[in-house]
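Every protein chain but one is kept in place in this view of the complex.
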Amino acid sequence: MIAGRSDLPLSREPSVRLVPWIIALMTFLACMMLAGALLLSDLLGQWTRDLSGTATVQVMPRDGETAEALQERVAKLVRLLERRDEVASARDIPLDEIAELLAPWLGTDAPLDGLPLPRLIDIRLADGQTPASLDSLRTMLDNADPDAELDDHGTWRQEIAGLVRALEYLAALGIGLVALATVGIVIFVTRSGMAAHQDVIEVLHHIGAEDSYIARQFQRHALAQGLRGGLIGLVLAAGSLWALDRASSGLDTALLPPFGLDAREWAILAAIPLATALIANWTARRTVMRSLGRMV
Amino acid sequence: MIAGRSDLPLSREPSVRLVPWIIALMTFLACMMLAGALLLSDLLGQWTRDLSGTATVQVMPRDGETAEALQERVAKLVRLLERRDEVASARDIPLDEIAELLAPWLGTDAPLDGLPLPRLIDIRLADGQTPASLDSLRTMLDNADPDAELDDHGTWRQEIAGLVRALEYLAALGIGLVALATVGIVIFVTRSGMAAHQDVIEVLHHIGAEDSYIARQFQRHALAQGLRGGLIGLVLAAGSLWALDRASSGLDTALLPPFGLDAREWAILAAIPLATALIANWTARRTVMRSLGRMV
Amino acid sequence: MSETETFENVVRFENVGMRYGTGPEVLREVTFSLRPGSFHFLTGRSGAGKSSLLKLMYLAHRPSRGLITLFDEDIATIPRERLPFLRRHIGVVFQEFRLINHLSAFDNVALPLRVAGVREGIVRKHVEELLTWTGLADHMDARPPTLSGGQQQRVAIARAIIARPRLLLADEPTGNVDDSMGVRLLYLFEELNRLGTTVVIATHSEALISRFQHPILHLEAGGLAYQARGESAPPPPRGAFGARRPGPAGGAKP
Partner (left out) sequence: MSETETFENVVRFENVGMRYGTGPEVLREVTFSLRPGSFHFLTGRSGAGKSSLLKLMYLAHRPSRGLITLFDEDIATIPRERLPFLRRHIGVVFQEFRLINHLSAFDNVALPLRVAGVREGIVRKHVEELLTWTGLADHMDARPPTLSGGQQQRVAIARAIIARPRLLLADEPTGNVDDSMGVRLLYLFEELNRLGTTVVIATHSEALISRFQHPILHLEAGGLAYQARGESAPPPPRGAFGARRPGPAGGAKP
């Protein structure tokens, strides 16, 4: 800590020594919360992508229409749909797939051939579609073929969207609270660390040290403590996340996305210790400057 | 704080005055985490109850069987099933409900009458059923009617159970971490509060105060601070939960259960400030006794 | 040790050595004894070990070797639970005062009585009396940091003698007061001494030493250079000086 004569080694009493550990703990918590939120948003993103990016077109057979004529109509609609900007891909679901879907209700050996079954087209929508674009698709279909109907999975979509929104509110609230607590604790421990040095501040002041010189000594100290604490917390969090990833890969549930963060998310996490150190630095400066301001 | 002459008013310096607020913040966090976990377990409980308590029996029509004969078979199976301990209720799903379920695939006007559709029986299982009890049901059905098949929604169930387990692990981890951080912070702030009173401890010691007398002064102080902080935190948490409840009732998603805690869960929450105060009390005693132990 | 018990020696040191941590010995081969009712000055250059010697007597530090008895009991064998009661019979004026900054002057002085469980009415009467005597009547409610150096020193003295200890140890008790106040304070110590308290005062003030002709313990380079004879008569009958301490075994009476 002593780099040249202008540095003043600050005290190492037990309560001051604890400071980086408290900061480490809070950083760890904040990192875990943030990682949790990022993973949650990945998970929800996957679910909603699975559901909300899709729609189904049901093509009803007309009276007395042959299977071939129906197939023809379906193929025409698929080509029409694929030309639309709103649609990423459209796929005619083959009859045997429909039979599979119907198996729970019709039994596996049901004689489908004789049935006037409606045909289905599976649509994957392009990114960023709104209800309005679905409406324009619907109009197009009505014009092209009055017996084709668009089902946008609306009810399900709304349900899921509501859930996603609620969970995201909760996650944001949780992160906000932990962030608030972290900031509060960092400010508190930095301030109480400074309070333990009040005598040093006064003596330096009387000896003729400039305010900015005094503040700098303490800022440097707080920055180092904050950085050390933050890094310890980050390393602990990274370790825990890695362990969780290992543990969860044994869980194999298709509903959970791979339990890991990408580079961008790691960068967001790494910002936390930096923020912690800067808060500590700023708190130290403010505390020292304010206490100097009270002196003549 | 001064109740009689044996009490010693302890100092009110800024860093000591902050102590209850820090404790309040941590208690608040712990309460919110615990409430979140309790709500999550309610939510998951509802989901799994919805899914895992059910099974379906598919009764395939036999060649040339009339609708009446099939209906007769189904009714017999329902009576058989209802007598079993494993089954809470069994319900023959009427044909028009099946038609509704099939609508997306068959169209709304599909002529079902002529089709040899399998019939479905919806079973709600009694509480506490294991895979073994499903096996015994299956054996029973095989004996009663070889054309009836039990579908226990196994794949879905496993998926959901895995998800539930993973989420519960995460919640437990989160609570554990916040609890750890709370304990750590409470210990730290109590200790640094005590460190600010080290001179008082020494003077009391030299004046001939007994160790337990000295410790008692500080314990009482810490207990009061911890209790005050804990209660503030609890009140804040209760307020936030109430506000969340109000806000979420506007969300209307059938997937979220009512966003509120029952009496038992509130009691668990209320234990947190108590625990906080006791930890503060215990820390104060330990800190004072240890520092007295170092003196002659 | 009871209220009426007498001892052969209040303090006895035999070949006592003392060191701080692993440092060199700051006291070596110190041997002396203090009879009940005696009054000594403790002198020696700055750094000679006066405060260290006093620390041994008020049980703030253990000797590294040798024997120390207080009231004829070997301090090495006294169980820890009894030490607080022993300490209540020893009044100390610390060189650096050691007042509690967030308590008023009144509460600081009242502390030893309250710790011993004396009734609040009696506490009030005695503390006010003593603070008035030491010229602090106008400053009873002031907290130490708002007092002048000499005022703080007088509060420290008042706290040391309020419980009328059997042994009074004062470390440089007049370093921050003017000569006339110094003389006045020494009269106070002499009055206490007449009532039976054994007194040891560490001081640099040659003026005081020559004015009050008491025997001298002189420290030089960690050793006791000479001990002027300090035999004194058995303690005189006790008057109503300061507050009465609670009885012998010292249990706090409400």
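Letters A, B and C mark the chains in the order given here, with residues in each chain numbered from 1 onward.
Going forward, a residue touches a chain if its C-beta (ideal position, glycine included) is under 8 Å from a C-beta of that chain, and two chains touch if they have at least 3 such contacts.
Remember, predicted model here, so these are calculated numbers, not experimental data.
Trainee: Omitted chain: which shown chains does it touch?
Mentor: Within the full complex, the chain not displayed touches A, C.
Trainee: Tell me which of A:57, A:166 or A:209 is the one touching the absent chain.
Mentor: Result: among the candidates, A:209 touches the missing chain.
Trainee: Of the residues C:16, C:42 or C:177, I need the one that contacts the missing chain.
Mentor: C:177
Trainee: Spell out, residue by residue, where the missing chain touches subunit C.
Mentor: On the side of subunit C, residues 20, 43-47, 50-51, 95-96, 135, 146-151, 153-154, 171-172, 175-182, 204-207 touch the unshown chain.
Trainee: What residues on subunit A make contact with the chain left out of this view?
Mentor: Residue positions of subunit A that touch the missing chain: 5-6, 8-13, 199-200, 202-211, 213, 295-296.
Heads up, the rule we're going with is that only the chains that are shown with their structure count from here on.
Trainee: On a CA-centroid basis, which chain has its centre farthest from subunit A's?
Mentor: C
Trainee: Please compute the C-alpha centroid of subunit A, do the same for subunit C, then give the distance between them in whole Å.
Mentor: Between these chains, centre-to-centre, one finds 69 Å.
Trainee: Between subunit A and subunit B, what's the gap in Å when you average each chain's C-alpha atoms?
Mentor: 23
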